[in-house]
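Dropping the structure in here first, questions after.
The other protein chains are all here in position, but one chain of the complex has been omitted.
Up next, chain A:
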Amino acid sequence: MESDYAIEAEGLRRTYRTRTGWLRPRRETVEAVRGIDLTVRRGELFGLLGPNGAGKTTTIKMLNTLLIPTAGTARIRGFDVVEQTREVRRRIGYVFGGDRGLYDRLSALDNLRYFAELYGVPPRDQRRRIAELLELVGLTGREQERVEGYSRGMRQRLHAPEVLFLDEPSIGVDPVAARELRRTVAGLAAGGTTVVLTTHYMAEADELCDRIAVISGGEIQALGTPAELRSRADGRRVVEVEAYGVPDTAISALRGLPGVRETSVEDRGALQLLTVQSDAHVDVQGDVLRELAGIRLGRVDSREPTLEDAYVAIVGAA
């Protein structure tokens, strides 16, 4: 019986047990996902955000049948992901980011022909569907070329239209191709396809997703529309400072300043981008610059919080 929900997960958990060494084996248990409950409506574009190791990919792999949950249940269109794998697999697609996932030696056309066979697309529909797909991703006329000749972005665009689960699809994609990818994903969702998207790009999630779940430590820390998540950072102010060679002691000192709620550092080559979130009614800019005295600084900016700031606040509080 197919459900009105595309995805339903209750108490989803996954534990990994690893063993290293032969003579004196060391066993380790890692709880990658610690009880996730979520429902995704049909046609919804749902984002999963979280830092590396948060449990996003493990969650997706449980939902798409590649992994069996240690506990809990999940259903895709009402079909259980453990017991009814064939029914589930008939209804899902999975695209992962990076430079892999296609047969290099085959042309785009033959890759699609093979995937069509693997996914059981009826022969009478294959030619039409493949032509539509090539047209959609702008590869008409290049379908006979081997995919090893394509740019990374073009290769990933081959996958897009069949997809339900997109695991960091825009990783390593150039900005123009990423924009086209976002357009394609939005088009799929508008056409009724349910999309679960994991990404590190907040702007992408903000632009595309109907709802977003922020995962950290294997648990959902926040769930809501992008606007609802952004409101988590309401009442805050953000100071951004470009700096060079900031020592850890200075960062600790920033964290201890009165009114400071979150401090994060992003390395951009030699440059470090410090982001300091504070209560809106406290002006910390002067204190921040005082703590960074003697350090070479670039641009200093004060602004309203974004979804990314809300994300940092949510993950930081986890």
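Definition applied: a residue touches a chain if its C-beta (ideal position, glycine included) is under 8 Å from a C-beta of that chain, and two chains touch if they have at least 3 such contacts; residues count from 1.
Heads up, the rule we're going with is that contacts and distances are computed from a predicted model.
UniProt lists the omitted chain of the complex under the protein name "ABC-2 type transport system permease protein" (options: "Carbohydrate ABC transporter membrane protein 1, CUT1 family", "Transmembrane protein", "ABC-2 type transport system permease protein" or "Lipoprotein"). When you scan A:R90, A:R255 or A:R296 for touch with the missing chain, the hit is A:R90.
Here one chain is not drawn; of A:L118, A:V176, A:A227 or A:A270, the residue touching it is A:L118. Considering the full assembly, A:G101 is the residue among A:G43, A:G78, A:G101 or A:G217 that touches the omitted chain. Panel shows chain A; residues 14, 16-17, 61, 64-68, 86, 89-90, 92, 94, 96, 98, 100-106, 110, 113-115, 117-120, 122-123 of it touch the chain omitted from the view.
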